[in-house]
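This is the structure I want to talk about, given as structure tokens.
Just one protein chain is left out here, and the rest sit where they should.
After this line comes subunit A, so read on.
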């Protein structure tokens, strides 16, 4: 769908801006990122697991581990709806999502779906929500 491509293009471009801010302060893998990796590997035996810490683009201190994007490619997703797939990821990461992780963008694909488009998308830019929450009565 033409407009669909347009939107994902916009999201993509916007995400790049966000990321370029984020990448400046990012260094080695933090403990939350490590935990996410380990738990998803244990729960879903993914063929591909791509994880990106997008926290740098948000209103959080440098080095934070609050905003992530993950691509999980697993044959376990065969025959499951997007909702069911996401719930599997949420369940595996329940502890992280109840604690440090504020945002988790999920691409849950089967191996065949991943081969069609093997890319970790980028997220739309932060609009400062949590920052404004703190400042708002």
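Convention: a residue touches a chain if its C-beta (ideal position, glycine included) is under 8 Å from a C-beta of that chain, and two chains touch if they have at least 3 such contacts; residues count from 1.
Throughout what follows, contacts and distances are computed from a predicted model.
Asks: Report the protein name recorded by UniProt for the chain absent from the figure; options are "Glutaredoxin-related protein 5, mitochondrial", "OLC1v1025246C1", "Ribosomal RNA-processing protein 41" or "Cofilin".
Replies: Looking only at the record, the undisplayed chain corresponds to "Glutaredoxin-related protein 5, mitochondrial".
Asks: Have a look at A:60, A:80 or A:105 and name the one touching the chain we're not showing.
Replies: A:105
Asks: Tell me where the left-out chain touches subunit A, residue by residue.
Replies: 1-5, 7-8, 10-11, 14, 18, 82-83, 86-87, 90, 94, 97-98, 102-107, 123-129, 132-133, 136
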